[in-house]
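Contents: one structure, followed by commentary.
Every protein chain of the complex appears in place save one, which is left out.
Our next item is chain A:
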Amino acid sequence: MNSAYLDLIRIRFLMMLAYRVNYYSGIVIYTINIGAYYFLWEAIYGEQKVLAGFTLAQMTTYVAVSWMARAFYFNNLDREIANEIRDGSVAVQFIRPYNYLFVKLMQGFGEGLFRLFLFMGPGLALVCLIFPVKLPSDLGIWAIYLVMLLFSFLINTQINMLVGLFAFFVENNEGMLRMKRVLVDLFSGVIVPISFFPGWLAVTMKWLPFQAITFLPSSVFTGRITGSEVARVFGIQVVWFVVLIIPIAWVWRQARTRLFVQGG
């Protein structure tokens, strides 16, 4: 029965592959974005050597890696789930002999793999050619980073699921989906590393799951976090992954008794 789930990964990967041309423009978008942030940060640093513990070189690498990691973990599962709830096709999913959320996770992972190999990989290579990005030479860091990246994906997907499932309760959650996207971009540290945040906001962020999506993995990758600290921040990711299962399971249980279909 597990092979069915594995097949879902494969099918989604192939589906994405069929529409791959769209993704070439995506690489350009991300590269231009990274470029603009590069110039912006250069102007922000000016004469200063270090800001919030980041050198300009580390900052450039942080921005490049964070955006490219976003290319990997980003998915539209929230919108997919919300749409299936709204048009009622989720009802069919209920009677099938599999776990709907697990199916969604697998589809998201297939998409993630596609994005890893055809978006993040080539994108990072392109960015390294254009901007002074310094990748770590230690293979161990690469290995740890890949594992942390997997957890970025899992945690981001869990948040997407939670927001998507809210469609069960609020009929039309388009606004919420947009809001979530903005919040995740800001609080995960893609736009500004969390160590740049002013005191109270930085403290609040430490108690929210978002930093586990971008800030922690990217900090390890740029060498700002080393030694035993790495184990600690990885631990934070694992804890959030486990903790987030609880509200999802709860919402899912509640939702099954609340389904009402609009139209469809």
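A few remarks follow.
In the analysis below, a residue touches a chain if its C-beta (ideal position, glycine included) is under 8 Å from a C-beta of that chain, and two chains touch if they have at least 3 such contacts; residues count from 1.
One rule holds for everything that comes next: contacts and distances are computed from a predicted model.
Remark: of the listed names "ABC transporter permease", "NAD(P)H-quinone oxidoreductase chain 4 1", "Glycolate oxidase FAD binding subunit" or "MaoC dehydratase-like protein", the one matching the undisplayed chain in UniProt is "ABC transporter permease". The hidden chain makes contact, of the residues A:91, A:141 or A:186, with A:186. When the missing chain is restored to the complex, the residue among A:33, A:55, A:76 or A:93 that touches it is A:33. Remark: the omitted chain is touched by one listed residue; of A:25, A:137 or A:228 this is A:25. Interface with the hidden chain, as seen from chain A, comprises residues 21-23, 25-26, 28-29, 32-33, 36, 39-40, 42-46, 48, 51-52, 170-176, 178-179, 182-183, 185-186, 191-192, 196-198.
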